[in-house]
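For reference, the structure discussed in these notes is given below.
Every protein chain except one is present and positioned as in the full complex.
Now for chain A:
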Amino acid sequence: MTSKDRILARIRRAVPQPGPQAAPGPDADIPRDYLRVHGARTPQERVDLLAAHLAEYRARVHRTDEDGLPDLLGRLLADAATVQLPPDLGFGLPSHPSLAFVPDRAAQTPRELDRVDAVVTGCALAIAETGTIVLDGGPDQGRRRITLVPDHHVCLVRVPEQVVDSVPQALPLLDPGRPLTWISGPSATSDIELDRVEGVHGPRRLDVILVGARGPRPGPGTRPPETGSQ
């Protein structure tokens, strides 16, 4: 008798089943009367809540539109010499001569990646109620490790379309077959006297840029103001 058979036999003795027809699916047994969303929000309020919750966990939150993005990225990456990029970020990038962009390649070793200063990615979606961004390894996000090993992660969220209210709204939009990484603020520990310390093993800095649709062509002095970095 294999261990599998022994374990299954023990289970069947422990919880005898009346018969296969009496075994309902989970839906018959599980009350789903909990809320799909906590409160009603306009798309704008949803984005604001996301920003507030991200900031509360010490991510730095920025807002811009597609036109303002290269400039903002240029400023956020000012102290980075090398920047890792996913296969297809889908946004325009700054063109500073001092910035070296490194593509995400399977052959790259973790040690090579460790020498990279920053990484810029998109995300699969973001959840306002919990202040979470979810990555699923799509072409605008790249391999899991590129958002893990470098010290600085800049994540772009298209607003309002990539923002959902709640966890129950997020799950049906995600493909469990893909590797999923849920990120709520930068790496943190509270293991020493429960003092929260950011940046233990993952990126020490997390910048989240909420990118709105392309605005009206900015004339001189009409650039939409970017709201506060945290």
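By definition in this document, a residue touches a chain if its C-beta (ideal position, glycine included) is under 8 Å from a C-beta of that chain, and two chains touch if they have at least 3 such contacts; residues count from 1.
Keep this in mind: contacts and distances are computed from a predicted model.
Asks: Tell me the UniProt protein name of the chain this structure doesn't show, selecting from "Sugar ABC transporter permease", "Gluconate 2-dehydrogenase subunit 3 family protein", "Lactate utilization protein" or "Menaquinol-cytochrome c reductase cytochrome b subunit".
Replies: Answer from the UniProt record of the missing subunit chain: "Lactate utilization protein".
Asks: Have a look at A:I7, A:A100 or A:A213 and name the one touching the chain we're not showing.
Replies: The missing chain is touched by A:I7.
Asks: Extract the touching residues of chain A with respect to the undisplayed chain.
Replies: On the chain A side, contact with the omitted chain comes from 2-4, 6-15, 17, 23, 25-26, 29-35, 38, 53, 57, 106-108, 110-111, 114, 127, 129-132, 137, 143-145, 148-149, 167-168, 171-172, 176-195, 197, 199-203.
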